[in-house]
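Only one protein chain is missing; all other protein chains are in place.
We just call them A and B in the order they show up, numbering each chain from 1.
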Amino acid sequence: MISPYIIHLLILIGIYIILSVSLNLILGYTGLLNLGHIALFGIGAYASALLTMNGVPFVISFILAGLIAGVFGFLLVLATRKLKGDYYALATLGFGFVVYSLFLNLTGLTRGPLGIPGIPKPDLFGLIIKSNFSYLIFVFFIALIVVFVIYKIVKSPFGKLLEAMRDDEVGLRVLGKDTRKLKYKTMMISAFFAGIAGSLFAHYISFIDPSSFYISELIFVFTIVIVGGIASIKGSIIAPFVIVLIPETLRFLALPSSIIGPARQIIYALILLLILMYRPRGLFGRIDLE
Amino acid sequence: MALLLQLTINGLIAGSIYALVASGFSLIYGTNRFMHFAHGISVVVAGYIIYTLFTLLGINFFLSFLLTLILSGLFGFLMFRLAYLPLQNRKASNVILLMASIAILILFQNLVQAIFGADVKSLRYLEVGKGLSFFSAVITPLQIVIILTAFVLMICLYLFMKKTKLGRDMRAVADNKELASIVGINDRKISDYSFIIGSILAGIAGILISLEQNLGPAMGTSLIIKGFTGAVIGGINFVPGSIFGSYLLGFAENYGIWFLPSGYKDAIAFVLLFIFLLFRPNGLFGLNWGLR
Partner (left out) sequence: MRSILEIKNISKHFGGIKALDNCTLEIPKGKIIAIIGPNGSGKTTLFNVISNLIKKDNGEIYLENENISKNEDFEIAKKGISRTFQNVRLFRNLTIKDHLEIALADSDEKLLKSLFWKRENKDKGVKEILDVVGLNKNLDTYATDLSFGQRKLLDLAMAIARSPSILMLDEPVAGINPKLRVEIKEILRKLNEKGETILVIEHDMNFVMDLADYVYVLDYGKVIAEGKPREIQNNKRVLEAYLGE
C-alpha cells in the first residue's frame, strides 16, 4: 500500500510534531528560549529504554519517561529562574551539554557512546505494536492527544497569560500574576511531552545513543518551530512535514553518502538562518519577537 | 609531583588556546552586546584555510599564515555584515541573534565536513618534535610556542585596548554604547573592527591548534563552548577577565581528570559553565548584565 519508507518518515514526522508543539509552547507562547528541549527528549528516551529493559511494562515506562523529563524541566526552571534573555538560553544550552555529557560518561547506566540497542517494541497490555504501520497509528494517536491538550491550554485564559508573559513579564506581574508559577507549570508540561516523544523515539528506532540528543537534533527541532511559526500550533504541525521531506529530495541528487549527512545539516542551518533573516514569522506565525 | 607539573603544563597549553578563543569572543560581546556563538567556527575555518594553502597547495608557510589571518578577519567581518547587521537593523532581539549564530556555526561546520570530510587532518609543518624534559614533565617546542604566542598576544591586546585610539573607542562602546556614539565614536566601524580583530585572534588559535593537534570539523563547537566558558568564568564582557577565566578552565580540566576518568574532561567545562551561569553569570570580574 504505502511504501515502508514513507511510513518510516511519517512516524518520525509524528514524533517531531510532538517535539515541536511542546517546544512552541515554551518558546512561542511563553517566550523562553529553552535550548535544553532536546536534552529532555533524550532523558525521556533513555528513561523509557532503561525501564522497559528492566522489566517495567511499557505503558508505565512511557508515562514515567514523561514524568522524569518533567522533573528535570522543573529543576531547570528552578536553576535558571534568575536569568533572562540570552543568558537564560545559554544556561539551558549548558544544561543540554551537561546531560549529553552524562549520557556519554555514565557508562554503567547508559553504556556511553555504545548506546542502548535492542529496545523492545511497545507492549500495550498484551497488544504488541510490531509492524511499522501499527506504530504509525500509535504515534499519530499520541500526537493527536498532545496537540489537542496544548491547543486547549493555549486557547484558555492560562494561555493568554503565557503570551502576556512573553510580551512583557513585568507588565504581567504588576497585574498581580505570579509569573514564576506560570514558568514552572508550562515547562513541566513541555518537558513531559518531550519525554514521551523520547519514549516513542526510543521504542521505534530500538537503538539510542547520545549523539541523537545533541546540537544537530536541537537545530533540527528549532528549525521546525521557527519555520512553522512562533506561537502557531498549525505551523508546528505542518513544518515537520516540510522539514523532514526537504532533504529527501537530496536522494535524487545521487550525492556520495559521506556528503548526505552534512548536506542535510547545511540545509537545516540555511533554512533557519534565512527564515530568521527574512521571514522571522515563519509560515504561520503571528508573532514578532521584537 | 611530575604528574602535577605535567598537568600544570597541559593546563597552561589548554588555557592558552581557550584564552585566544575567549578573548576574541569577549571583545565581540563587549562591543556588540550579543553572543557570537559562531566564533568557534572561525577557529576551524582558519585551520582548514591554512591546511588548504599550506598542505594542499604547497604555498610557503609564512605566506599561508598571513593569508589565513587576513581571510579569518574577512570571514568575521562578513559574518557581521551579511548576517548580524541586517538582523540588528531589523531590531532582532539577542535571542534571535543567538539562534542565528548557532545556525551559522552548524552551517559552516557541515560545509567544512562536506568539502574536506569528517576525518582529522594534520598540518605537518613542525615535526612532532621530541618533547623537552622539564623536571620530568614533557613539553614540546611547539607547545612552548603556543603558550608564548598566547602570552604575547594577550599583552598586545591589552596594550591595544589601553593605548590605541581604536582600543579605547572599543572600550567606550563596550562600556556605554549610547554615550560613545554621542561623543562621536562610529559604532558601526567599531563593530566591524571588533569582528575583524576577534576573528583574527580566532584564526591564530586555529593555526596553532592545527599545528599542535589534529584538525576536525566538530572542533568549533567544542572550542566555542570552552572559550565561552572561560569568558563566562572571568566576566563575559571583560577581556582580561575572560583570559583569566580561560586559564582557570584549562587548569580545572587538567587537574580534574586526575580525579575523574578522562572522558569527563569536556563535562568539566560544561558543568563549570552551567554553575557559573547560575550562580555568577557576571563571572569573577564582569559587570552587571543578564540578571533580572
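Throughout what follows, a residue touches a chain if its C-beta (ideal position, glycine included) is under 8 Å from a C-beta of that chain, and two chains touch if they have at least 3 such contacts.
In this text, all values refer to a predicted model and were calculated from it rather than measured experimentally.
**Q** Which of the chains on display does the removed chain touch in the whole complex?
**A** Result: the unshown chain touches A.
**Q** Consider the whole complex, including the chain that is not shown, and state which of A:Lys130, A:Lys152 or A:Arg251 touches that chain.
**A** Considering all chains, including the one not shown, the answer is A:Lys152.
**Q** On chain A, what residues meet the omitted chain?
**A** Missing-chain contacts on chain A: residues 152-153, 156-161, 163-164, 166-168, 170-179, 181-182, 185, 231, 286-288.
Everything below uses one rule, namely that only the chains that are shown with their structure count from here on.
**Q** So what's the Cα centroid distance for chain A and chain B, whole Å?
**A** Centres of chain A and chain B (C-alpha means) sit 31 Å apart.
**Q** Once bound in the complex, which stretches of chain B touch chain A?
**A** Within the complex, chain B touches chain A at residues 34-35, 83, 86-87, 90-100, 102-104, 106-107, 109-111, 113-114, 117-118, 221, 225, 228, 261, 263-264, 266-267, 270-271, 273-274, 277-278, 281, 289-292.
**Q** Quick check on the complex: what are the chain A residues that touch chain B?
**A** Result: residues 33, 79-80, 82-87, 89-91, 94-95, 97-98, 100-102, 104-105, 112, 215-216, 219, 222, 226, 258-259, 261-263, 265-266, 268-270, 272-273, 276-277, 280, 289-290 of chain A touch chain B.
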